[in-house]
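Once you've had a glance at the structure underneath, I'll fire off some questions.
The full complex has more chains than appear here; those shown keep their coordinates.
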């Protein structure tokens, strides 16, 4: 059990709109902090959007997520889980990108997450664009490929883009599979929709045994049924959870770079995570929140709420 | 039946974007108006947000609700009810708060509603934060406790907050019960969700027999089933209806102080009110609309539309 | 099959945020262009809002729709249809209105669409307010009345307004029927809701055999069932499809002049169009997108996505 150092500041002591905003009002514990090694789940910001093909702005995501997250309290109202009592959690700060050099940024990120793995800290990241997931996986899954529970409107399984440049936010998972960081047989992608250029991504999925649940199937079957299948596919070995905010319908989460219509409701967006209880989530991220396209702040507040649900999963899976 | 004095201005005479905005384009009838005693249902603004624990702005709610409400026409499209023919309705104006003194404000509000009761005018208020409900109840329910049909994402059954200050927007209903203004056995709270600090509110509910329908149950059972139970619990004796706009999902109603994800759709938000037909609603409010957080104006327009549905209920219950 | 001239610019060549925005990145082919006669489906902007009774702004709709539409790719993700391979499509530009003269504008529009019919180009228009539909029908349906598949929250079957002025965005379909441009027996209007002044519109529908599916019925029966009936009513003869963006719930599409709560979700808003496969749609429009009331840009992006779905229908129906 967590001691009080790792507890969030309560809104009963300091109002929720007050204070320097860390993730969920947790203590800020950079890796050179004396208690860093005690952290079990580290919340991390990845402020980088250098790989997006459409609208930028996700570099501002971590700060907006932190700001919104101070409205989170201590207990999951639906499940009763109290994650800050189950796990020692902390805000590890942001990993600094090089805003004008993608490869340098990816290396900086990978180094950071390899460091977390060495300390046995499980990461929950707030993006940042979806390519940020790749250096996380490189940092924590070099030895054993992970399963993947992936919520998104895009498969992100595309090949090289724009004249051979391999790495974009359209292909982290193709690279993850090709680099042996992910086990394609234990991968499921839920919510896929929108127009496409061709079928090169779904062909890759078929060839590798990756399960894709398109949004039409999702709406037809419902959350419970889809998530039962997801739990079966991902299994009980260590798995990664990647949640692109554009999984959710743009009416709910407009602040993202590549929105696609027809996604789940906010309730469903939360329920899928509760449907993942029992999985062994050893790392996770919530990506593609782009505050400049989020005039009401809804996207950041939903993102922060989803991070709390993911944190509950990770705390239960310790 | 109402005479033409109490009829709204029609958009066929004066376009809906024109004119000084009263609630639903009704005549402005302050209590010193010669025809005030004829009013059966009085629409009232309560521009106060001094008890909020998070984001302010609900003091601007009544004006935004009035502005949006001029898009309301004469007849409920779904039920055919024509409330302005069933009841003499009027906009009574705002009750003036003391913006820097909570207790003084509560007393001013209570006095006003006691005056309405003395004149036999049933109130439909537009808030203002949720503590505004308490002085309404004090004004109209001192003699006999009322049933309560309550839509919200929070129970508002919390005890003292922040070092003993009893009255906040987190506890009007606890106080209402403790002061004998509400009959807990005839209370139902629908839509509860979000993170919590602890279970002190639900413990109070259990101890007093208050029925709470969490949002998970709501989504699982559907509107018709939940509202059938609600009608049974509230019964046919006089009841109050309190509708916190944060009952509705924040994708629909972002302009509020403490939004929680996973609420009903707009259609469901309306349908629950139609499911309350037959109840004897003698007073009601729609609270927590905060225009500064509502860039599209959607929250105010939904709030005004819900007030019309509530008005139909009240007109039928005369 | 289309040759490459009529293909949209790919985002793999020019990023989607780049370039002068035509509808779906199609070539701009004004009617004096040498290849204009080859066009099979012409996308047209109708920048006019002179007939609105409430909030203006739809004159800015076509530009916002074009801007958003550059996020559209080549293939319908759900159905696999590749419309730009099935049909030679082009952006014909805007038809110039006279912003201070309604009758002149209607005549300019009618002339344009009569010209399209003479060239055998099927129109898909982006409005503009809903009265824009009338001159389209006058241009293409003078000889044989069309069936109508109509998505809206209003019937637009109202009679003269405001002292005898016949033409407003509240009555294009009444006029369409009375002028013999539409076959009322093959008309269905889906999604009707909101408050009304009276029943003059539904009385007209009943008297003429127009089928109205109110939103309550829509939600009760679901998309598949309603659309099966719609296909039966509209039949296999040539039909027009008119889609008012206010069919969709305002939480999804706030940027419109007369929003009404309780509409379909974004997924349903798309699914109804997929449910229209097999109909012989010879002309269509998407109207009432008002960018000044659309701070997040969601309404325009949904409008563009719906236009793509309609285009798929029209390409299949060639």
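For reference, chains read A, B and C in written order, and residue numbers begin at 1 within each chain.
The working rule: contacts are C-beta pairs under 8 Å (C-beta built on N, C-alpha and C of every residue); 3 or more make two chains touch, one makes a residue touch a chain.
Please read these numbers as outputs of a predicted model, since none were measured by experiment.
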Assembly copy number, counted for this structure file with 3 shown: 6
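As a convention for this text, only the chains that are shown with their structure count from here on.
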Same or different contact residues where chain C meets its copy chain A, judged by the half mark: different
Multi-chain contact residues (two or more partners), chain A: 249, 251, 265, 295-296
Interfacial residue positions of chain C with respect to chain A in the complex: 10-12, 15-17, 71-78, 249, 251-252, 265-267, 269-271, 295-298, 301-302, 305, 308
Complex contact set, residues of chain B against chain A: 53-55, 161-162, 192-199, 214-216, 219, 249-251, 254-255, 258-259, 261-263, 265, 293-296
